[in-house]
Structures are given as C-alpha cells and as structure tokens.
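One chain of protein is taken out of this complex; the other chains stay put.
Up next, chain A:
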Amino acid sequence: MPFKQYVIVGRRLPDPKRPHKAADDALYKMIIYAPDPIKAKSKYYYFLSQLLKTKRSTAEVVSVTEVQERNTTRVKNYTVWLRYQSRTGQVNMLKEARATSVAAAVESIYQDMAGRHRARYESIQILRVQETPSNQCKRPATLQMIDPHIRFPLPHKLQRASSRALRTTFKAKLPVTTITK
C-alpha cells in the first residue's frame, strides 16, 4: 500500500467542566505519512496526546488533506529524521532515501526500518523529512547512486512472464538467470 502525505488539522474539544485555556482555541496542524487517512488520523491522535492531555473522545480532526506532490518523475535525495522504539530503548536516527516523492521516501524508510531493525509502523515516529542537495548527502548508499557516471551490470536476472496470465508454476526448461551480456 503506497504511503501518502496528509496534512491534518485538529483541536482539543472544549470541556464545559474545565476552565477555558489558550490551548482550547488552538488548532494543531501536522504532516502525517500514512497509507490511508484512517491510519493518518490514528497517528494524529497519538501525537496530539503527546502534546495535550487528550484522547480520541476529547479531540477532533477538523480536516484531512492529502498532499499531491509535483514532479514525481525526478529523483530526489531525502533526509529523514526519525525516532523509534527499539527492544532496548528510544533511538534517534538520520536516514537517507532516494525517491521521487516525499511519501515514497518515507515509505522506503519504513521498509528499511522493518528490514534492518525489525521496527514496525507503530514504533516509528517520522520527525522531519527534507530534500537534500546531492553535495550534502552523507550515507554511502546514497552517495554511490549520486555518481554522475553511474553504470552497473545486472548479473542475475530472472525472466518473468510478460503478464500474470502467462505465469506458470512449472517450467519445461531450467531458467537461465546469468546474463553475461
């Protein structure tokens, strides 16, 4: 499920029993990355409860807007600051991703965190995402892709059927996966 970028605005619901405070007039706007608006709202309520003493029943979401990104066919380098709950404690991290949109970059970061650190969606907080110019990237994995004359072979390739209908479980011939051309 591809991730999307949402801008969510919400507030704490006024409570007649409680004295009116400045926080009651404030609207809280957050950028949330999630696969769908339901999960995005869930994250929003979580973050709001970190800022104010609220829960789902004492807060409301005023608006959920999906951000449509422009120019999604240009590769950009993104730096993502995140925080996650590992098995031993909280870890802050800076990661880099190459993607064509912010949402895609965040998605790849979630995948990477799951693969390398076994960290799931619930235990990861994306703190900040920023597009970084090539000369300011740090991570070797990004730097090797930035190389202007990048060139690499595909030493192992499995030929796929050209459509799902043509896929078969058993083949008459053993596939040749080593392409030496």
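Going forward, a residue touches a chain if its C-beta (ideal position, glycine included) is under 8 Å from a C-beta of that chain, and two chains touch if they have at least 3 such contacts; residues count from 1.
The rule is short, and it goes like this: contacts and distances are computed from a predicted model.
Trainee: Considering the UniProt annotation of the chain absent from this complex, which name among "Intraflagellar transport protein 56", "Ribosome biogenesis protein NSA2 homolog", "Large ribosomal subunit protein eL14 domain-containing protein" or "V-type proton ATPase subunit G" applies?
Mentor: "Large ribosomal subunit protein eL14 domain-containing protein"
Trainee: Which of A:R87, A:R151 or A:K171 touches the chain that is not shown?
Mentor: A:R151
Trainee: For the chain that got dropped from the picture, name the residues of chain A it touches.
Mentor: Missing-chain contacts on chain A: residues 73-75, 98-100, 145, 148-155, 157-163, 179-181.
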